[in-house]
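Missing here is one protein chain; the remaining ones are kept as they sit in the complex.
As written, the chains take the letters A, B and C, and residue 1 is the first residue of each chain.
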Amino acid sequence: MIRTVEQYLESLNDGRQIWCLGEKVADVRTHPTLSSIIRTAAMDYVLPNHPDYHDLFVTKNEDGEEVHFLLTAPKTAQDLLRRRECYIIGARTGGGVALHCMGADALAAFTVTANVMDKEIGTHYSERVENYRKLLQRQDLGITGAITDVKGDRSLHPSKQKQHPDYYLRIVDQQKDGIVVRGAKVHISSTPGSNEVLCSPCRTHGEDDKDYALAFALPLNTPGIKLFAVEPVQRIYGEEGKFDYPKTSQTQPTECLIVFDDVFVPYERVFMCGEWQFSRTLAYAFASYHRLYGTCKMIGKLEAMTGAAALAAEYNGIENITHVRKKLAWMAMITQMVAELGKAGCLDPVSEFGMDVVMPNRMTINSAKFTFASNFHQMCQHMQDIAGGLSTTIPTYRDWKNPDIQPYLEKYLGAKDGVPTEERIKVMRLIKDMTGNFWQIDTIHGEGSMAAQEMFLYGSADWDKLKSAAKRSVNIDGWQSHPIYGKLLSKDLVKMPPVDESYRSIPVTAR
Amino acid sequence: MIRTVEQYLESLNDGRQIWCLGEKVADVRTHPTLSSIIRTAAMDYVLPNHPDYHDLFVTKNEDGEEVHFLLTAPKTAQDLLRRRECYIIGARTGGGVALHCMGADALAAFTVTANVMDKEIGTHYSERVENYRKLLQRQDLGITGAITDVKGDRSLHPSKQKQHPDYYLRIVDQQKDGIVVRGAKVHISSTPGSNEVLCSPCRTHGEDDKDYALAFALPLNTPGIKLFAVEPVQRIYGEEGKFDYPKTSQTQPTECLIVFDDVFVPYERVFMCGEWQFSRTLAYAFASYHRLYGTCKMIGKLEAMTGAAALAAEYNGIENITHVRKKLAWMAMITQMVAELGKAGCLDPVSEFGMDVVMPNRMTINSAKFTFASNFHQMCQHMQDIAGGLSTTIPTYRDWKNPDIQPYLEKYLGAKDGVPTEERIKVMRLIKDMTGNFWQIDTIHGEGSMAAQEMFLYGSADWDKLKSAAKRSVNIDGWQSHPIYGKLLSKDLVKMPPVDESYRSIPVTAR
Amino acid sequence: MIRTVEQYLESLNDGRQIWCLGEKVADVRTHPTLSSIIRTAAMDYVLPNHPDYHDLFVTKNEDGEEVHFLLTAPKTAQDLLRRRECYIIGARTGGGVALHCMGADALAAFTVTANVMDKEIGTHYSERVENYRKLLQRQDLGITGAITDVKGDRSLHPSKQKQHPDYYLRIVDQQKDGIVVRGAKVHISSTPGSNEVLCSPCRTHGEDDKDYALAFALPLNTPGIKLFAVEPVQRIYGEEGKFDYPKTSQTQPTECLIVFDDVFVPYERVFMCGEWQFSRTLAYAFASYHRLYGTCKMIGKLEAMTGAAALAAEYNGIENITHVRKKLAWMAMITQMVAELGKAGCLDPVSEFGMDVVMPNRMTINSAKFTFASNFHQMCQHMQDIAGGLSTTIPTYRDWKNPDIQPYLEKYLGAKDGVPTEERIKVMRLIKDMTGNFWQIDTIHGEGSMAAQEMFLYGSADWDKLKSAAKRSVNIDGWQSHPIYGKLLSKDLVKMPPVDESYRSIPVTAR
Partner (left out) sequence: MIRTVEQYLESLNDGRQIWCLGEKVADVRTHPTLSSIIRTAAMDYVLPNHPDYHDLFVTKNEDGEEVHFLLTAPKTAQDLLRRRECYIIGARTGGGVALHCMGADALAAFTVTANVMDKEIGTHYSERVENYRKLLQRQDLGITGAITDVKGDRSLHPSKQKQHPDYYLRIVDQQKDGIVVRGAKVHISSTPGSNEVLCSPCRTHGEDDKDYALAFALPLNTPGIKLFAVEPVQRIYGEEGKFDYPKTSQTQPTECLIVFDDVFVPYERVFMCGEWQFSRTLAYAFASYHRLYGTCKMIGKLEAMTGAAALAAEYNGIENITHVRKKLAWMAMITQMVAELGKAGCLDPVSEFGMDVVMPNRMTINSAKFTFASNFHQMCQHMQDIAGGLSTTIPTYRDWKNPDIQPYLEKYLGAKDGVPTEERIKVMRLIKDMTGNFWQIDTIHGEGSMAAQEMFLYGSADWDKLKSAAKRSVNIDGWQSHPIYGKLLSKDLVKMPPVDESYRSIPVTAR
């Protein structure tokens, strides 16, 4: 089914235990700052119900039932492209993290891993995953994925932590009908607006850590689950929020610290339970899917950032300065590259793990993610450079709305003739907001740190091809068997007349 | 027709006036250093005649005749992808600049510009271009394109130069059957092995410069054409060259300074003659095509560079060092990005100028070129860093072949057990060669400087879309009419309950 | 005299017109956020009165009176080094912008410019400046400098602005005893805690703009002066502020928009009045002094940033990871470079303008400023990378102090054994605070944008020396007269035996 917005909103009034800025939240729908997350999340239900987007977001499952496309498994390059399209539309529309991103990517990764486990060690997880998928589809639930553990000391394995064994989410008891889990997942996006959370390991495991090889899904109001919401970027909301922090006050950090305080999970909702050899598969599959999401999310952000810089240049009267144009060109280029590389990553997917599920091309999708993560601070620097110091000293809503002050701001903060001062202030506030460190840190660490991409890139590069290219150049054996470099024709096929050794400028060659 | 290699080689013995290192070259096929260019160029005739590549490189023209694919006009995205494939194969096979690259791109640009001129000002150039194309196809000629003028003082327009008016190639006389041209084109690739040269303006023109708005084609042995070949990277050849400078000695700088010393061009070979308003079209079209070529050429180079760095790391015993892996991952990423962006530039082409000819997407193809041009020196730095100082102090062929010396080199220049010392030396020589400044400078300036790409990127970016993205974020009027941003749904569609103002952590909002 | 802290604090209760977040501020000393600025500013009075720092901060003027050292003119390299030492101590102690920085630098620049004007056009400004200086010394006043105008359209000169002529502060009337000024200065640091403001042009002027060539000083409670304080980084204060935003809540953005609403300035306080040719001198002198200040301010910031990253690495358990160490080494290097280049800029000062006043070396001091401005975002990226996502999702004071929540945070946000969780939280909050965009934008634009440093660097480089170095290498005439390159000995002084031309590896040279 496809739920209405009203049904979705109503479903959040479910008794979940959630705190924000140290206060217990009675209802996420009415909390001053969290409610803006809910409004954005609700767009995931507006879109499928709207005629313009119905065909993109709604598909039919094998039972002929209308379901949310992001709750289906991607089986072809076309599916990945459509998934990408949904993500882009969602991110552009809401301006922030979509409700179904983490969760949908975790669900796809469950499918891949279940396939692999069933094939390799004879488990029957695929059936469980498909049953759970049908539940989600039938009830059209909002889902998030919880991957990152709190980790404790990064230099120690999960079972070797010194203070306590709960720095990574783990199985503390196996019972007849299910298991009991304990631990915490940190900075989990989209949590306040989700119905369900899908948990997955965030790293590879050795056998000693098998109790940490654990995947499952639960409703967020399950007893024992506690949600601690992240501080909002600013402690304001409503029109004031919209004016002062136009992006973040509308999308808010959606992250929560989720504590699992000895929570029971019935077996039908458990999708990995000690199979430590496959934590890697699950973590990698999730990463591949979620980096595709990252590129989609960033398209909207990068477009708004580049456009804001262009507007600031225009309003400041510096749009014809050479170095400003070069900076804008560079920003537009990065924006284009992220979009094109994200698309290319779908067009040439991999299906190594599962039989019938595809994942974005690893080299390409990690290139895309690394491109925006490594260049984001430079984007910010350029924006701040172009906008000028006013991007941090720009007056607030309360300044602007004070009739004693407004005339001075109106007069003195004008710039290019014909541009209302209020529009210039709005663009400056937008730049102040977008270059804040919430976005910066999210860009580095969201979808995995840069080191993670470097690891993927190193691990996924076709070193045989690359070394063959070098070896053929100097005829070191080994390239001949490469499917591309081994088949290239030799220049010896060209029969040339002997060299004329009479030129004075070049010595007779050594023999 | 498709010529044989022998026919091609024979055709170069045509009396052309060419010098190298100050000496007159009697025959390019037997000159110690130039002959290696000829061997590489000849691969453009080996490939179409070889069963493995016949289907890629040979097509039929409208008369049903077999012709070289690169002599046809690209009319679809598929044509661009096939053109790309030809370029990649040619560059990987020969290891250097293909014979038909500059020329084929100039020919395609002639087609675009003729289309535009005929449509806009009623000329009949298209017929001339097509006749010339048929001549090339029938005789299967090797072609190069000559774009860059010597330019004199860069701050002055062609007709405003102080010392003489010939810093840009120009029309000095219009006669009954043709025109007389004077000037010089500089660092023109693939010249020694070409049969024909296609000349085109390298910049936009004003009306004062109309005598410089000039495009034509001529055989390279036309009286009055003088070719001055560029210094080889090293003044060695044969086995010595192959060992010491394995890449450049086999491909050599193919560039020539071409002087047109009052040369007659018959009208059927003139494709622009004073139509100064269209110099821009021609220069831009050439640039778009040729930047696609640049990405193809670089794939082979970047693969060999990344592979050589990986081999050096392996042979030196440092392949497990973290910072080495990060550098290798980055190099593999750049290689991947150039390949994927080049492909993406074909998949989404533009056809704005001509009616039935397509060009690579400007944003994407300029992103691809800028990616390798701006990062190439970093690639070199990483290679040199990983290879160690030995990449510059590595012994030569003459050292290695001296039996008094070889045992010492054999013993002391070994490294990883199991890797023959000679292989390590070969990889070091390869790195020394590839990181030389010929490639560096070619990478910056070949296919246009970085400033040229920045200009294209600034000029081609969809500023309306980008500004609309920013404007929608802060509701500055103007985004509503944008085809993407104007159609996004509003969050006002979500009806939310009123905010609860009782939380102590957040002040009551300003109203 | 040297005032006590109490005298200073009392002096601020002077009826000044100041607003913050749209509200009129009754008393800056008791305003929730502004009061923290005042506390920091007061350290400028604690230090001279404290035995540890008395000798550094207090000197005697020519009348034998004890005065604040920063209110004296720097006449030697030693004076610049002592000034630097005062700035560094002030910045490290208070953690933010010192009270006497902008003002002291403006005062020094007034001295330089008065010297030059008096000498070149026979004015008597030096006497006025010295009288004003004595007033400041006698009353030991806190001063700020107001340089940056609001500027309007950056592409238009002051007198050519379209909307109104007041985008740059200007003389609107010249009366018998003084002048009337109108305009606004924007993002002026240290304003809320200062007694006096010293105004100076921020650009060069042509004759048309002579009404904008204007320097003067006034008490901040002068009728017609209105102060609009910048938004605090967060709208919190007290212990909560100290915990959540440990740096910025204690130092706050100190910037104000200062409006001069037809304000009268008596002539004895006017130090430039239409001498448009000397706006450049004044702007350049201020910039040179203030970039020295910038390097001092940054030492404390960069030390705390590098140290915080090192603590985060230690607490996270990643301090032995190679790439983390490289990042920390790089951060320590930038910190060292800024300190050493700042010192070097004092050791080799210039005195071109005034007779007896010195300024920091332009090349060196601009190198120092550019080093931190251009690398600051990279510093932030490294800090955020090392700290992890927790640097943005870290709980707040209100979370931590809630006894229902603290046990969960205590347990799950621990990391390295032995490090109290609260300390890890504190370091994460510190990193969150320091990498926020207030510091980023301040680092770019404070003391002038990067483009301004590039202009200085280009304008100050010794091109004659640099070109002579190149010319001597290839013997292009012109280097012979250079004092360094012209005096170097020639290698022709070495008489060598003739070359042996019998080696086979090298061809006989061309002659």
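Quick notes on this one:
Here is the rule we use: a contact is a pair of C-beta atoms (placed from the backbone, for glycine too) under 8 Å apart; a residue touches a chain by one contact, two chains touch by 3 or more.
Computed from a predicted structure; not experimentally measured.
For the chain excluded from display, the touched partners among the shown chains of the whole complex are A, B, C. Residue C:Y485 is the one among C:Y212, C:F376 or C:Y485 that touches the chain not shown.
Here the missing chain is touched by one residue of C:L311, C:C380 or C:I405, and it is C:L311.
Contact between subunit C and the unshown chain involves residues 5-6, 9, 20-23, 26-27, 29-33, 35, 38-40, 42-43, 46-47, 50, 52-53, 89, 92-95, 232, 235-241, 246-247, 250, 300, 303-308, 310-311, 325-326, 328-330, 332-333, 335-337, 340-341, 343-344, 347, 363-364, 366-367, 370-371, 397-398, 401, 423, 426-427, 429-430, 454-455, 457-458, 461, 463, 465-476, 484-485, 487-489, 491, 493-501, 503-507, 509-511. As for the chain not pictured, it touches subunit A at residues 22, 235, 321-323, 326, 398, 505, 507, 510.
Seen across the whole complex, the unshown chain contacts subunit B at 19, 21-24, 148, 150-156, 162-164, 166-167, 183-184, 186-187, 226, 228, 230-231, 234-236, 244, 253, 255, 257, 259, 316-318, 320, 323, 376-378, 380-381, 384-385, 388-402, 404-405, 408-409, 411-417, 432, 435-438, 440-442, 444-446, 449-451, 504-508, 510.
Simple rule for what comes next: only the chains that are shown with their structure count from here on.
Farthest from subunit B in terms of Cα centroid separation is C. Averaging C-alpha coordinates per chain places the centre of subunit B 47 Å away from that of subunit C. Inter-chain centre distance (subunit A to subunit C, centres taken as mean C-alpha positions): 39 Å.
In whole angstrom, the spacing between the mean C-alpha positions of subunit A and subunit B is 36. Subunit B has residues 22, 235, 326, 398, 505, 507, 510 in contact with two or more other chains.
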